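All protein chains but one are shown in place.
So that you can tell them apart, the chains are marked A, B and C in the order they are listed, and the count of residues begins at 1 in each.
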Amino acid sequence: MDRDTRDMLLETADRFFTERCGREVVNSVEKGIWPADLWKEIEEMGLPLIAVDETKGGVGGTLADMLALLRLAGSHAVPVPLAETALANLLVGAAGGQPATGPSTIALGPLSLAGNRLSGKVERVPFASVAERFVTVVNGTLAVVARTNAKISDAPSHAGEPYGAVSFENAVCEFTGTSAANAERALELAALVRAMQMAGAADKVLATATEYSKQRVQFGKPISTFQAIQHMLAELASHVAATIASAEAAARDADEGGVPAGGSFSIAAAKSQCSDFAQKIAAISHQSMGAMGFTHEHILHHYTRRLWVWRRDFGSESFWGAKIGAAFAKAGPDGLWPALTASKYAA
Amino acid sequence: MDRDTRDMLLETADRFFTERCGREVVNSVEKGIWPADLWKEIEEMGLPLIAVDETKGGVGGTLADMLALLRLAGSHAVPVPLAETALANLLVGAAGGQPATGPSTIALGPLSLAGNRLSGKVERVPFASVAERFVTVVNGTLAVVARTNAKISDAPSHAGEPYGAVSFENAVCEFTGTSAANAERALELAALVRAMQMAGAADKVLATATEYSKQRVQFGKPISTFQAIQHMLAELASHVAATIASAEAAARDADEGGVPAGGSFSIAAAKSQCSDFAQKIAAISHQSMGAMGFTHEHILHHYTRRLWVWRRDFGSESFWGAKIGAAFAKAGPDGLWPALTASKYAA
Amino acid sequence: MSIPKLEFPPFHLPEEAEALRGEVRAFLKDTLPKVKKTEDRFSSWNTASPDFSRELGKKGWIGITWPKQYGGSEKSFLDRYVVTEELLGNLAPAGSHWVADRQSGPLLLRFGSEEQRQAILPRITAGECFFSIGMSEPDSGSDLASVRTRAEPVPGGFRVNGTKVWTSGAHRNHYCIALVRTSGQHGDRHKGLSQILVDLKTPGVTIRPIINLAGRHDWNEVTFNDAFIPESCLIGNEGDGWLQVTSELAFERSGPERFMQNFYVLRELVRVLGRNPAPRASAILGRLIARLWTLRQMSVAVAGMMQGGKSPAIEAALVKDLGTIYQQDLPEIARVIAESDATTEDDLADFLDIAQYATMMAPSYTIQGGTTQVLRGIVARGLGLR
Partner (left out) sequence: MSIPKLEFPPFHLPEEAEALRGEVRAFLKDTLPKVKKTEDRFSSWNTASPDFSRELGKKGWIGITWPKQYGGSEKSFLDRYVVTEELLGNLAPAGSHWVADRQSGPLLLRFGSEEQRQAILPRITAGECFFSIGMSEPDSGSDLASVRTRAEPVPGGFRVNGTKVWTSGAHRNHYCIALVRTSGQHGDRHKGLSQILVDLKTPGVTIRPIINLAGRHDWNEVTFNDAFIPESCLIGNEGDGWLQVTSELAFERSGPERFMQNFYVLRELVRVLGRNPAPRASAILGRLIARLWTLRQMSVAVAGMMQGGKSPAIEAALVKDLGTIYQQDLPEIARVIAESDATTEDDLADFLDIAQYATMMAPSYTIQGGTTQVLRGIVARGLGLR
């Protein structure tokens, strides 16, 4: 997708999300209502197929195109599994399969595959309760299981999205194929997707808190004029900036590498970074907004709660930090600087 | 010592420290100059013997009296081993020995005693370079070794005080006796002494930073009028308050228990607490004072650097925290609340 | 230097209070259901249970310091302290009577008419009458003096119009004490404000939920539409509202509820780390325990000072500020150490949910009883900076 096409697509999507993913929709998803129309329109726009080849009916975008879209989706708290489905479709397409319509999700975890039979259990699968199929990678094989062949135990996330545990008991796969991304890589890509969504959400948190401070009057003047609030928001901006910068750098590195490999260290570092600062972003924004930001009525929590959930999804800062730390420890002190400047795991 | 006597003694000591422990004296100790006159006067006032029985020529004060004095000393950065000597004398007296004149220090660590011969090495012994004798407790025995029988390797602390490593190689002890405080208890008492010194230093840091903010003019007004500075100093006050409160509570509990035992948990908690917040106190005070507080000329660093050194002396927050954590973990969740309200290790 | 010394003189709760502690513990052991891992147990005093409150009332432990003529037990403020901290430490559902016991009752005792006292206080101590506070308004935030709700004098009482927000429990409580403007204009600030006792069933009073970010309904919007409040429901003197309210706020700052709202997390952390954690996990657990112990020492010291007739306002504000910091740190520190040192995967998953919930609730700690900004302003004033 050339730059102009992407910009146009993002602009269209931005307008669409602004119009159609308002507070009410996000809230109703929390009540367990599936926004079927919204999903249908999203499919009609082709968004879940953004990184699927045109030969397979997709939009033909790159990994980078998909990630840019998902950052945007993150800044709108889009309450459907667009991220999960887009990634699932990308992986299915790259494994020689044909992406289907309907919401999909990614289930990565301790699964085993015998022939085309999948077994095992994955906790905290995003949108498990509404997904029509589960896409996973076991070692080097991609497998797709239809909802009917899985056992789902609902456990909504703290953001109210329909997460759940998914069990497969010798479940028949509707598709298996050699995956372009092995299991480890699939997890990296999923983590990167979350990092980009977090960048979008963080951005929105900053905009929301800043705007609020200009509107909210206390002791006769906008709270934005209080030095304590100004410094609070400046500190917030710093943490948001780090989130955005790390996610974008990792997206660039992963895109340059492609689906099978590349940018592994950057992804780990970005997810560690984004997860690390999520709490600070949430805490400062809430502190600056007081009781108002703590109500369900205000939109702030759509973003802060997602940040809290997403920091844990597909590996927390400790998970990715441990990967980085182990590699750098192994390489010793002299390996630190060269690896850091090369954005590579020390070896 | 009754309350009035103690107050009078503290008042006298306060005036004395104010007059005689000014910036120049503290700085000259850093240059390696031993303030012999100061020490002599301190001895003449009887301060190192504050908690030694009158029958042994001491002042006859309690543990609490000694701790109150050492908190005061901490708030003046008294650059001689008053704390170490007072504790050493207390222990020597309580072990049936006769405290001698001259600066002493406490060397607690992996030492072994065979008859009246002491062996082993202790790192970071406070005032090792100027102490005339080293007092230690090995298991249940207190031992005193003269400077001449020890090997001292100078390693000034980050506060510029003459710390050092001390080695004993089958060193003859000038006194051994059954210690009222076993080795573990001696470490507790030393940690408590440091906690009280930290309380004094923390208090002085707050006073110093607050006073400075009222004097220092920027952009045409005292910086104390900037909301950001006000909030910074308020946060500083919170951390100082916790330091003072925890140390004082532990001092009370230890005093009620007496030299051999009592208040063990409170001491551990207080030293953990004081060490835990030392950095925040130092960091905020420096931030509020900018470049001026970073100069050697200003007195702020006499206190912040001691806080940094003292937090590590006789057990860091991790050391004491681990003791507490291990006991509470062993007792399980139901033991937590009863132990906390009883100020006791959970059992 | 002339800045006020911060002192927290160590204080022993008296023997009677410690004896009472034993009684309370025994009672709670019998009365409380086994601790379950539900969000309802997170915050003892945000969890309403009229049944529990009634049982507690039977023991004489609500309004424990009040005169016997109003159903109280005439025990000391320190006895009350012990009951309160035992409720919190044992995760008891103390939400129903909490405000009545802690704020509204004492207010009525101090400023209320004899008629009000006799009518209300015995029902509070019996655990049968629950209160809300109607202070904040949509545009007031921390600026509590900017009250717009108007109580216009009419024959026999007041006609009240306006809106109160963040009114905890109004949907399940009986009364609300509201701060309203009885004279003067909005711009008059502190002047012309009064407190009135509002029966929440009064015609013209409408209660709408304000759901919090976790989807819980604790807060309400209470709207007055020409609601008639009888003259007998004026609390204290007309125009003294601000004075009365500010004396109330001081109460709010240094109690154990200011650092024990998520005590449950610490308890569960002990569980999840098992009986023999690695030294580094022990160290982190121990440091958290040390901080909580310190807060309790500070809080008890403030209670001791208050019992001794002092008004340690700055010290109380410092306890609240530190309590907030601690409660915000706790779930985050616990989360990280649990991730590496939990004994089982299942326990870990549960615990991560618990810790996340606590983190999600943490922003509310800075809202109750004065935001961090307001508190730091108080401390700054105490330091002579403003």
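Keep this in mind: a contact is a pair of C-beta atoms (placed from the backbone, for glycine too) under 8 Å apart; a residue touches a chain by one contact, two chains touch by 3 or more.
Everything quoted here is computed from the prediction, not taken from an experiment.
For the chain missing from the display, the contacting residue among A:M8, A:I33, A:V172 or A:A234 is A:A234, taking the whole complex into account. The missing chain, though absent from the display, is touched by one residue of B:R185, B:K204, B:H286 or B:K323; that residue is B:H286.
When you scan A:W39, A:F168 or A:W320 for touch with the missing chain, the hit is A:W320.
Hidden from this view is one chain, which touches chain A at 203, 206-208, 210-211, 213-214, 224-225, 229-231, 233-235, 237-242, 244-246, 248-249, 251-253, 265-266, 268-270, 272-273, 276, 317-326, 328-330, 332-333, 336-338, 340-341, 343. Chain C meets the missing chain through residues 278-280, 283, 337, 340-341. Even with one chain removed from view, chain B keeps its contact list with that chain: residues 30, 123-124, 158, 160, 216-219, 223, 226, 228-229, 279, 282-283, 286-287, 290-297, 300-301, 304-305, 308-309, 312, 316, 318-319.
The rule we apply is simple: only the chains that are shown with their structure count from here on.
Note: centroid distance chain A to chain B, computed from Cα atoms, is 51 Å.
Distance from the chain A centre to the chain C centre is 38 Å, each centre being the mean of its Cα atoms. Shown for chain C are the residues in touch with two or more other chains, namely 373, 376. Touching of two or more other chains is recorded for residues 226, 228 of chain A.
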